[in-house]
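The structure appears below as structure tokens.
Note that this complex is displayed minus one protein chain, with the remaining chains in position.
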């Protein structure tokens, strides 16, 4: 297969290169950039020396149309100007940005403060959460790859909401991410001396992933949650933890909860359910495509503590995107994604 | 004044030395240890060379009784075997551990899994949260210095609970701490290679600071909260953020909330109330005795996001202990504590 | 192939599992431990859940003898009590510790402060630096896998010493390592709060890798170096940089130096030679088996600055061990080792 990556020097793009270089079905990777064309990618990112030696190409619909799969790992508002022109031209399309995730253009424009993507393309886009949407993904032409925070939050909450075990009217998610989620563009917030040895809350009650989570909960469970969702920046590079809290519904037992998780994920290759771990960490999935989940009942308060961890660049971005590619192309869903976590 | 520090090589003890070395009213510092006597403290901790040059002394009630103030920065269960013998003998006593914080011995023993301190001493102990207990502290002989998590949580929640602005029956605190809170004893959890570039949840729903927070809320506001409280380990050394969530009570406005905070803290030297900061960070108080607080209303969910940050070794331990010492000894409450945060 | 790993919960052992899980020629991995038998490895290291599910086995020569390859990733002095009993019994043996690296037992005992390994085994052992010893490795039964510091130092220095371009009588190597080199055992030095935001020099002029480097330079180039070698601890987990300095010999040009590097490494799959990079970093090889090298001439002083970087757990330990296994077993030298660096 021939693959194109638009935004190849972004962190999502670099992670796609890391995965696809060893993907058994990928024979060619072509890298594109809207802003750095002609720069040799291994000159900018030395770690790619001898691995991918080619200049960044300018974006051309004709060139892209000849490829089998095109990924976009671009800032908000860019993919929506490129991918609609490729629809129907051949390649499977997978967008890692938020451009095609929100069905309602008014909601998109409110939270993203940008014009929404063409609505025909948005309607065609399938939300690429394989564990909950596998069938639709297999036949999709355009995937809206889920956001990093929504992936960790949704995978851990959905089984409990769907089975009516927690009360979606009183839902709280306290999410934390490493700095790579902010992308490769330097800023004061991500300046080393100011982020190191520091822990911050940001975008209080206003992160653009909130409507994505709510829309997906409603679509997949039929229930409308009331969710408080806040985001924090951890002084580390990779990893997301979403810690969620909700009251149990009347009569809910721990057995029912563990059973719901088992039913949802027992056969899933990339979701691991744990129980009773006294310590539960982002690093147990570092560099891999796993989402690890643990739910604990607090009998004192009759509430659940629901924890999901992912590597934000893998299951939260490039890894999930390749999982979607595998499904769309009829490949083994795990192809290229058996990378073992780096605990150390 | 002559000061004694028991557990001087613990992190609370080292921080007391850092503060008291420049305290205008302190003339002598004596360092004690139950396990490392005769070791020269500056040999173990080189940074103290030329600053405090003396061997650690064995604990002796007679020697301690001649001092003006005795601090204990010892593991749980140690201070309760020492300080009761010093009651009434002269020195003001300030315990940085949890030994004297919990009034009900059954609750102490349930959460700490250790025998409770002698009850007469516990009854005499005053909970050393100056902003809410100043008068009692001024006349106390024995201070139970608050825990690090409770300080950040209580200072941010108390004004809102007291004024009836949030619903204490639906309270959630998601707390995060740097590694120094775990003390100076090496363990797998705090082994550099396993904590670095990692973020963990630990002691899920079972941290021993839970009963301390609940007891204090009840004592100071008359209301009994139902609190979910979870703790996380941040890959950094110093700093705590407590992010709390609660529904607003009917009719509560942002103005009322800001007014309640202002009323509580406007004249406090060590509590700073902020508003509308898009980013709010632990490092803004690093190395200082400040607790910074910001409360934000989410009109979408009608809930409050309540954030408190402290340096866990300062306002969460040694700094607050010195603040209590100043109050007990009739000194300027700020003496020795005007250290400016190290933002960088 | 069936593989055994002794010391599987050490960091070298965990890294072998990470690599070998995706190695195309490895069908079974068996994990052994001298101290933690019967513990399920994925219970201790959660990241291995669903990846390797088996209890740690006690060490048994009979069991080990049935395997194709046995790796030892054990503390100094352990492999020398196990591997000699396996010589001639079938398995290829690869020791990641220093037990079989030093030919002269007096030198071993001076620097390691432990009894030397049985000399017959030491004599049989081949030093596993493939770029310089490939032929001997291919027919070896027992490999002394090089130390982490020596790998970075030797690969960068050897071409220049061998070609007589720098003066081995005035050699200085200032080496720096991430904390994972210290292994998985907690200590004060590697306690998070004391290593974080800190940079230390340790084992000044006394690191046990000094005789390994000197012996190898002499063996491979015929020249006896006078080397100052010091080691520093970087507040990070993975990565080594060895910065070396030496006067150029009379008439040496930059062209000769670049030519010597090219001659040595142009066809090597895991050594990348760079030039003129203004910034040169450990992370460009993170998680991969590469050693990246850059040599710069300083015309002002007529000296060379020679920099080599590796991932200490990969090319400095498990990666190089698998490279040796591939050579010993007649496999593609790159099998299992095409992992792309994680720059982010």
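Which chain is which? They are A, B and C, in the order written, and residues in each are numbered from 1.
Rule of thumb we're sticking to: a contact is a pair of C-beta atoms (placed from the backbone, for glycine too) under 8 Å apart; a residue touches a chain by one contact, two chains touch by 3 or more.
Computed from a predicted structure; not experimentally measured.
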{"item": "Which of A:236, A:260 or A:328 contacts the chain that the document leaves out", "value": "A:236"}
{"item": "Per the touch definition above, residue among C:35, C:198 or C:253 touching the missing chain", "value": "C:198"}
{"item": "Sites on subunit C contacted by the missing partner chain, in the whole complex", "value": "170, 172, 174, 176, 178, 189, 193-194, 196-205, 226-228, 230, 232, 234-239, 241, 243, 245, 278-283, 286, 296, 298, 300-301, 303, 305, 307, 343-344"}
{"item": "Missing-chain contacts mapped onto subunit A", "value": "11, 178-180, 182, 184-188, 190-197, 235-237"}
{"item": "Absent chain, residues of subunit B that touch it", "value": "11, 14-15, 17-18, 21-22, 45-51, 180, 184, 196-197, 237-238, 272, 274, 277, 280-281, 283-288, 292, 313, 338-344"}
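We take it that only the chains that are shown with their structure count from here on.
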{"item": "Numbering shared by both copies at the subunit C-subunit B contact, with half separating same from different", "value": "same"}
{"item": "Equivalent-chain rotation between subunit B and subunit A, CA atoms, steps of 5 degrees", "value": "180"}
{"item": "Identifier of the chain whose CA centre is least distant from the whole-structure CA centre", "value": "A"}
{"item": "CA centroid of subunit A to CA centroid of subunit C, Å", "value": "36"}
{"item": "Centre-of-Cα separation between subunit B and subunit A, whole angstrom", "value": "38"}
{"item": "Set of subunit A residues in contact with two or more other chains", "value": "196-197, 237-238, 280-281, 283, 286, 343-344"}
